[in-house]
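Removed from the display is one protein chain of the complex; every other protein chain stays in position.
In this document, chain identifiers A and B correspond to the written order of the chains, with residue numbering beginning at 1 in each.
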Amino acid sequence: MTETLTEMLIIFIKIVCALVWFLLLTLYLTWLERKESALIQDRLGANRASIFGIRIIGLFQPFADAIKMIFKEDFVPSFSRKFLHTIAPFISFFFVAITIAAIPFGDILRIGNRTINLQILDFNVGLLFVLAMLSLGIYGIILSGWASNNRYTLTGGLRGVAQVISYEVALGLSLIGLIMVYPSLRLSSIVLYQGELLFGFLPKWGIFLQPLGFLVFMFAALAETKRVPFDLPEGESEIIGFFTEYSGLKWGLFMMTDFMEIIIVSTLLTTLFFGGWQVPWLASDGFHFPWGGELMLPHLVVVLLQVAAFNIKVFFFCWLQILIRWTYPRFRYDQVMDLGWKLLVPLSLVNIIGTGIIMTI
Amino acid sequence: MIKALGYFIEIIRGILITTRHFVVNLFFHILKVLGIKTKRKGAVTIQYPEQKKEVASRHRSLHRLMTRKDGKPRCVACMLCVTVCPSECIYVEAAEDPDLEIQKYPAKFIIDLGRCCFCGFCVEACPEDAIRMDTGNVDFAEYSQQDLIYDLDKLIG
Partner (left out) sequence: MIKIFIDEQQVEVEEGMTVLKAAERAGIHIPHLCYHPAFPPEGSCRMCLVEIEGFPKLELACSTVVKEDMKISIKSARVVEARKAVLEFLLAEHPLDCPICDKAGDCKLQDYYDEYGLFESKFSETKEKREKKLKIGKTLILDQERCILCTRCVRFLKEVTKTQELGVFHRGIDAEVNIYEGAAVLNNYTGNLAQICPVGAITDEDFRFKTRSWFLKEGESICPLCSRGCNILIEYHPGFPRFEVPRRAYRIKARENPEVNGFWVCDRGKYGYSYLEEGRADKIILNKIEGKDVLTWENISEYLGEKIKRVSSAKKTSGIALVLHTWLSNEELFLIHKIFRKGLKVKKIFFADLPQGEADEYLLTSETSPNRRGAQEIGFDIKAVNLDALAKGTDFLLAFGPFLSGLFSLKALKEVLSKVKRKVLISSYLNEVNSLFDIVIPAALIAEKEGSLTNVDGVIQSFKPALEPPGESLPEWKVLADLGKELGTDSKLFEDLNSPGAILGEMGKEIPFFKKK
C-alpha cells in the first residue's frame, strides 16, 4: 500500500517538476526571443519591466506580459460559436503540454534502493504518442478559425491545417529511417541506443546515423511550430490568421502554445538526433574516453551531468529556432506546399531506401 | 526541387549573418557588464527618456513666441501665420497698443498643437521673427486635447 502511494507521489512530483520546467522555459523563451532578436538587430530589447526599480536586463518582462494578458478584456465576438471559441485555445494548449510526458529528461536516478526513471511515462510507443499529440493540436487551430465565425480566421485556420497535415507526412516519414536504425519506438530506448559508440569513438547519435533524416525532420518540425518562415496560419502583420478574434488570456494561450511547440521540437531533436541526455563517453559510473583515459564519478554527479546535457541541448535548439525565425522571411504559400510535398517527402523516402540499403549491406 | 536546393547556400549565409551579429553584440554587452570600455557598443539604439539625441539646428520643435526687450511679445498680430497655416491651428486676436511704435499686439495667440503639423510655415511667414520653432522640445504629449491648446503665456514662457 505504502509502496503504491510512494510510487504515485513520485509520479506526481515528476509531473509537477516537468510542467514547472516546461512552463518556466516557455515564459523565458518569450524573453529570449525578445533579447535574441534585439541582439541580432543591434538593439537592446525589452529592458524596462522592473520591480521596485530593479530591472536586471528585462528579466521581469514575461511577468509583465502575463499580468497584462490576464487583465485584458476577454472579448468573445457576439457572432462566434461561444463554446468552441472558448475551448479551442485550451485544446491547442493541452495537446502540446501533454507531450512532455513522454520525453526522457535523464537516465535512472537511484536514491537508496529505489530507482526513479527521469521520465514521466516510459511508453513503449512514446514516439508515436508524441507525433499523435502534435497532430491533434491542429484541432485547436481549425476550431478557433471556424468558431470565430469570421471568414479571415476560417481561411487562416484552413491554411494552418493544410500546412500542418502536409508536413506531418514528411515528419513521420523522416523518422522511419531512425526507427530502422534504433529498432524501438520507446524514447528511453532510443536514447540508450545512442549511448553506444560508432567506430569506437563517435557516439551513435541520430545526427551521425541519419543526417538526411535529421534535415527533413528539422524542416518539417519547424513548419509544425507555425513560426516565421512558415507562419502562414497567422501572419499577424498582413494575412490575418486564425486567432484574430481572440484577446487576453485566450490569445495568450495560443501564444504560449507556439513557444511550447518550440520546446517540444527541441526536446524531440535532442532526444532523437542528439543523444537525449547522453554525454559523450559518459557511462553510468563515469567517463570512459576512447583514447584510454577513465574518470570515475559518483552517481549523483553523473545524473546531474546527464540532465544538464539534456537541458543544454534543448536550450541550444530553442536558440537555433529563434535565430531561424529572426533570419528568414515568410514563405509564399505555394512555396510552403512545394517544399513539403516536392522536396521533404521525396527526401524522406530516399532516406528510408538509403537506410535500408546501407543496413542490408 | 533543384531550385529549392539552390537557395540552400543563401539560407546558410543568412543564418551566419544573424549569428555573427548575435555573437559580436553579445560579446560587447558582456564586455560592458564586466566594465571594459570599448569604442564599439553592443547596440546602436538610444535609450530615449534617459538619453536624448541632440536635435539638429534646423529641427522644427515646439513653437515659442519671441519678446521685445521689455518683455512684450514681438508679434504684431499681422495674422500671416494664421493665413499660411495649412492645418488651421493658429488663432490670433489683435488689440491696440498705446505705444505708437507698436500699435498692434496679440491679445490672444493660440496654437492648437493637436492640429499643428509642424511644417514651420508660420516661422517662415512671420515678418517680425516673432515665432520660432527652435525650443528643441519635442515631448509635450498630454492626456487631453484641451491641454494641447497653447496660449500666449505658455508660448512666451
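Heads up, the rule we're going with is that contacts are C-beta pairs under 8 Å (C-beta built on N, C-alpha and C of every residue); 3 or more make two chains touch, one makes a residue touch a chain.
Quick caveat: nothing in here was measured; it's all calculated off a predicted structure.
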Which of the displayed chains are touched by the chain that has been omitted?
B
Taking the full complex into account, find the residue in B:Ala43, B:Leu62, B:Val76 or B:Leu155 that is in contact with the omitted chain.
B:Val76
Looking beyond the chains shown, say which of B:His21, B:Lys104 or B:Arg132 touches the absent one.
B:Lys104
Touching residue (missing chain; options B:Glu10, B:Glu96 or B:Glu142):
B:Glu96
For chain B, which positions touch the chain that isn't shown here?
76-80, 82-83, 88-89, 91, 94-96, 100, 103-104, 110, 112, 115, 127-128
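Keep in mind that, in the parts below, only the chains that are shown with their structure count from here on.
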Centroid spacing, where centroids are CA-atom means, of chain A and chain B in whole angstrom:
47
Residue ranges of chain B in contact with chain A within the complex:
1, 4-5, 11, 14-15, 17-19, 21-22, 25-26, 29, 42-45, 47
Help me check something: in the complex, which residues belonging to chain A touch chain B?
36, 38-44, 323-324, 326-328, 338-339, 342-343, 346
